[in-house]
Structures are given as C-alpha cells and as structure tokens.
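In this view, the complex is presented without one of its protein chains, the others remaining in place.
After this line comes chain A, so read on.
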Amino acid sequence: MVKEEQPESVNRPDNTAFTQQRLPAWQPMLSAGIIIPGFVLIGLAFIGIGVALFVTSRSIQMLEMDYTGYEQNSPCFKCSDESVKNCMCNLDFNIDTLFKGPVFFYYGLSNYFQNFRRYGVSKDLDQLSGDMDAFLDPTSDCAPYQYDGNNKPIVPCGAVANSMFNDTFKLYQIVKGVKKLVPLDGKGIAWWTDYNIKYRNPTVKPLKNAFNGTVKPLNWPKPAYELDPSDPANNGFINQDFLVWLRTAALPNFSKLYRRITEGDYAEGLPAGNYSLEIAYNYPVLSFDGRKKVVFSNVSWMGGKNEFLGIAYLVIGSMCVVMSIVMLIVYAKFKFPEED
C-alpha cells in the first residue's frame, strides 16, 4: 500500500492562534475562594426554595381513599368479586375543614403496569387520528386486540383502549341527610394538545357511520362514539377520559385525573361536611393484586402534593452550607497554597 499522502508543510506553518494552539482561552480555576461563597449562595437559595416548596406542599390538602374492597369490612367488598356485574358501592367520608378549590379528583391504580412495552405500543395512532383506512385494517401492534372473534376489526384497537378504566363516580354532599350532587367537570383533564391536535375523530357525520363494519373493544360497554352521551364533542377518540387513559403512566403505581370540581357551590372548594362517593365498580384489579383508590387534592404552582422536592431542596441546601463551613475551616487552618 502506498503511504498515505501527508500534508507536508513545505512552507512555514501558518502562524495563527488556532494552528499554534494558542487561541485565547478562559482558564477557570475552581478554587476555594470561588467555591465557598458560591456554595453559601447556592445553599441559601436552595434552603429558600426548599422552604417555599415544603410550605406549599404542606398547604396542599389531599384525601386518599382505597376502595378496592380487598378487606371484608370495606364498603366495596361485595363488588370485588368479578362475577358480580353492575355493582355499585358507596364510600362515605367527611371533611373537617374547607377543602380549598379547585379540587381535583383523581383515581389511582397500583401494581398496574401501563408501562408494559407491548401494552404501550398496542394502539393504532392512524385510527386515533381519524384515518378511516386504519379502521378496517388495524395495525398488527394491536394484536391480540386487533380483530374480534368474527374477524371484525376493533376500533379503537389495542390493549390500551381495551383496558380503559371504566369505574364511574358520583360525589354527593350529605347536607342534613339529603344527598346533594357535587357537579364534576370532565373538561380540561387531558393535555390540550392531545384533545385538539394529536387525536382526531373521523370527519364523517354522524360519527357513528364511521364505525360501520367495526366492533367496539371487547371490554367496552359502549362503542367509542357513545362514550359521553351528554356532550357530543367528548366522544370518539377525543373523549377526555380516554385521552387521560392513553397517556400511559410512568410507574406501576399511578393516579390519573378523573374530574375537576369547579362549578356551582363548590367552585371555592368542598365545604366541611359529610360526603358520599357512589362508585360504579366495573374495573377488576384483584386478579393481578392491584389496588384502586380515589384521591381528592388541590394543586398549587408546584402541582400536586409532593414532599420529596421540598425536603430534597432543604437537605441539599443545608449540605451546601455545611460543606462551605467545613471548607472554610480547612481553608483557615491550612491556607490553601494556591490562594495568592
């Protein structure tokens, strides 16, 4: 092999800063003189943020109630048997002080792996963005929820849609022994972009016709176009409950937004008193040792209640301060030689 041609500098090499490796350079030297004040500042800032976070998190009210019915004495025990259909149970609770609004109503599932790889991909985005061709020929990712027993295509296909959470809740305030329905707002629980851009219904009117020749997911009681009889804009693939469900959770214990309480007498929050939650218990979880819960919470600028962040900030902030004090002592004792 002939030797590779090398650039032979016949003439004097360029005397530029670049070729001579003499580009002007900033040469930061992390020394105790910078680090100690830096750490103090960062530490104080972190403690400040930490306190703010902690106080905020503390001020957030949260009410969590398990309604799986695993224990014998729990009100939903009777419903936990899968053979019981259309089971209803009531969960009674009371609130001592005003639960400041707007109150957010979450449902939570544990030991439920929405982040299973095959589960996560088991949907057809073409269908979900209104592509009618995909209605009759769902992607094979959806298998085994691609076709039903009669080889009819399932719309919306896939495991995610099929396993959509279908417990429903009604919240009553018990005022002097009378049940007063608390209005629940089902709007604005899904990401704006999901509702408005990412997922689309077919443009066919009425929507029902688009679904000709297809079947609903096996576990669904009603087809997609009848998910919300009260609001035609909340049907099909842009049903907000459906969208919330489609945004698969990161961890096996998760909660998802169910409703917001923003209207009527309850716009300011849930007043103190007794409440009853009427649950249409449809969703089986005990088979895989899962749990179901409902969560009432209000949110702040930092989102829901999360003590971790405040504590972490406080700890790291104090660590920084302590560290800088240690450094200061070392510095005073040994006089870092490079400090000229």
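By definition in this document, a contact is a pair of C-beta atoms (placed from the backbone, for glycine too) under 8 Å apart; a residue touches a chain by one contact, two chains touch by 3 or more; residues count from 1.
Here is the rule we go by: contacts and distances are computed from a predicted model.
Missing from the rendering is one chain, named in UniProt as "Phospholipid-transporting ATPase" (options: "Phospholipid-transporting ATPase", "Glutathione S-transferase", "SMCR8 protein" or "Sodium/hydrogen exchanger").
Within the complete assembly, A:T248 is the residue of A:Q61, A:T168 or A:T248 that touches the hidden chain. Contact with the chain that does not appear here is found for just one residue of A:K216, A:K256 or A:K292, A:K256. Those residues of chain A that touch the chain absent from the view are 1-15, 19-32, 35, 42, 46, 49, 53, 102, 104, 106, 112-123, 125, 129, 139, 141, 143-145, 159, 162-163, 188-191, 193-194, 197-198, 244, 247-252, 254-257, 260, 284, 287-289, 297, 299-306, 308-309, 312-313, 316, 323, 327, 330, 336-338.
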